[in-house]
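A single protein chain has been removed from this complex, and every other one stays in its place.
Just so it is clear, A and B label the chains in written order, and each chain counts residues from 1 on its own.
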Amino acid sequence: MNDTIQIPARSVGAASSDATAVLGAPPPRTTPKPFSTSLARRHPRRLESLVEKLIFLISLSAILLIFLIFAFVGRESLPVIFGRTDNTRARKPIAVADISHTPRAELALYLGLSETEFATYDVATVQTLVELKAQELAQNSNPDSRMNTTSWRMMFQPYHWFGYNKPEFIWQPVSEVPKYNIVPLIIGSLKATLVALLVSVPFGVGAAIYVSQLANPRWREWIKPAIELLSGIPSVVLGFFALIVMASILQGAFGYASRLNALVAGLALGLAVIPVVFTISEDALSSVPQSYLQAALALGASRQQAAWQVVLPAALPGVFAACVLGFGRAIGETMIVLMASGNATIVSASIFDSCRTLTATIAAELAEVVFGGDHYRILFLLGTLLFAVTFVSNLIGDVVVHRLKTRLEGKG
Amino acid sequence: MSEPIFQIRNLNFWYGKAQALYNVTVPIAPKRTTALIGPSGCGKTTLLRCLNRMNDLIEHAHAEGEVTLHGQDIYAPTVDVVELRKRVGMVFQKSNPFPKSVFDNVAYGLRTQGITKLGVLEDHVERSLRRAALWDEVKDRLDTNALGLSGGQQQRLCIARAIAVEPEVLLMDEPCSALDPIATAKIEELIQDLERFYTMIIVTHNMQQAARVSDFTAFFYLGKLIEFDDTKKIFTNPAMKQTEDYITGRFG
Partner (left out) sequence: MTLRRKTLDWSGLAFTAGTGAATFMILLMLAIILGNIIWNGAAQMSLRFIFGGTSEGMFDPQRAGIFPMIFGTAALVFLMTIGVVPVGVATAIYLNEYARKQSTLTRVIRAAINNLAGVPSIVFGLFGLGFFVQFVGGGIDRLLFNGHLHYAKPALVWAAATMAALTLPVMIVATEEALRAVPHGLREASLALGATKLETVFKVVLPQALPGILTGAILAIGRGAGEVAPIMFTGVAYYLAHLPKGVTDQFMHLGYHVFVLSTQSPDIERTKPILFGTVLVLLVLTFLLNLSAVLVRARLRAGRVAG
């Protein structure tokens, strides 16, 4: 091809006219010619679109479940939340003769029954119950029995109960005057969770740093699954191990009074939470772009310096999320604390004292409650509280992880 | 002169906000091979994927303009995309046989059309494999996993699979770019044979291949059609300077 080829000036439009010269003019744009088989949809694919719609509906199940959980657990606790429950036990005693004059709702409340239960009793039974109640009230000299112990104030603030020296936070639902203060339970949950985090965060994050940054890469392949094996141990087994094996050893080592306490439960809880913290932190550390690490190493930093000064800070959001998710897991755990914390509903700052968590309370007491009664509703309230706390902590964890991902992808 | 089987008229295409094709008008001759050439990013693959509406799979991509197959606008709302793809087949740059047996791969398109009789399937499969020049190599291993074939064999299998549904048009997106020269030569030979049965449109960045294999060539640059003509003319005496520059290797 010579360099001085003559290229006549032609526009792009002319090129297409060349095409028409080759192929003949394209047919004028009229109605499309009937083709032997048209491209229009032949048989409507009804079955397929039905199946696809079904798949879509089923995929809404997760949303539906969350909503249902919130609705059904919350529903049972609504009366307590709105302050509609009232268990003032001592009222003017109702004489047997007055039974027919008293509205059913009031009678039910007086006897401490739910309306549905009350409806199942016949007249003779109701009479007997009222008589018994009158006797009970006659013997009662406790001024506290005139108080509604299911109000918000009673659930959160200390109260100086009859027979006690000073105001106390007391959770004692099975008692002449039921006491529903939630504070001991909250403290118990927080104590056990704190011990768990104090154990799991250093060990989990430390191991994550070691495995992702410092150890031989081949070791990573079996250490990771090994630690994940720990997450495969059912929590009831960890609780069993804490109760049967760890408790005695720890008591021997530290010499404290209660064999089962926040320390034992917290340590076992920590074991349960370590895999969560480890896995998410390790993922975060390994996802830090290689370029960061290599830049640090190229500047003469040691692996340890690079890990501590460059990689860990870059992965901090992910590590933080790991801790938040670990917190959520710890505070929601039931079997370990049920078996190893001693279940004493006391308020104490010491981790060597027995404690009772929100989760263990529900598990331990739900079997014995009157369906629809105050105790029942307050247990559901505890459940709602747990749901709310883990919902929020999950939200925080997810938002942070999401931000981390977009940040890394933006720079990566 | 025969009427074009595909007529693309004033086609504009966007990926989101970025425009990839500008007012493209080009006819495709039936039972001939048309090559789409141009440097990377010039829009030739985009145009190819418009012809069987594979671009529909990309979120935020949309087309404006007219693409007619036998006079019917393939972007009309009444058009069944699934039907369109049975008429206009595609072979991809990276061969993608299903992890099934050789037989099941070729029979896949037939089975989705409702053909289930084994005898009928066997006939179709054999015919397709013969046309794809693969029959002799696989006739004894029809039940083995297709992933066990060599790269060139896998690509010919994909061709056999595509022609098994008897399309009118076969779109080929750089079919040889991942293959060695011997396998490439085999496929180029195949393309020239298949011209008897199908209209072929082939995207290639290998100009010599385009020159060897096609009857018509369209040269694209930055989303615009620069020149369209007989292959011989494009490669010996191009009308546009840009075409000549590309062909002589001054850019791209």
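Basically, a residue touches a chain if its C-beta (ideal position, glycine included) is under 8 Å from a C-beta of that chain, and two chains touch if they have at least 3 such contacts.
Here the structure is a predicted model, which is why all the values come from computation and not from measurement.
If you put the hidden chain back, the residue from A:A226, A:A257 or A:A295 that touches it is A:A226. Only one of B:F98, B:W135 or B:F197 touches the chain withheld from this view, namely B:F98.
The chain that is not drawn here is touched, among residues B:V24, B:A63, B:L149 or B:V165, by B:V165. Across A:A119, A:V174 or A:L214, the residue that sits in touch with the chain not pictured is A:L214.
Contacts to the hidden chain, counted on chain B, fall at residues 52, 54, 57, 59, 82-83, 85-86, 89-90, 92, 94, 96-99, 108-109, 112-113, 147, 158, 161-162, 165. With the whole complex as reference, residues 45, 48, 51-52, 54-56, 58-63, 65-66, 68-69, 72-73, 75-76, 202-204, 206-207, 209-211, 214-215, 223, 225-227, 229-230, 232-241, 243-245, 271, 274, 278, 302-305, 307-308, 325, 328-329, 331-335, 338-339, 359, 362-363, 366-367, 379-380, 383, 386-387, 390-391, 393-395, 398 of chain A touch the missing chain.
The rule we apply is simple: only the chains that are shown with their structure count from here on.
Each chain gets one centre point, the mean of its Cα atoms, and the points for chain A and chain B are 53 Å apart.
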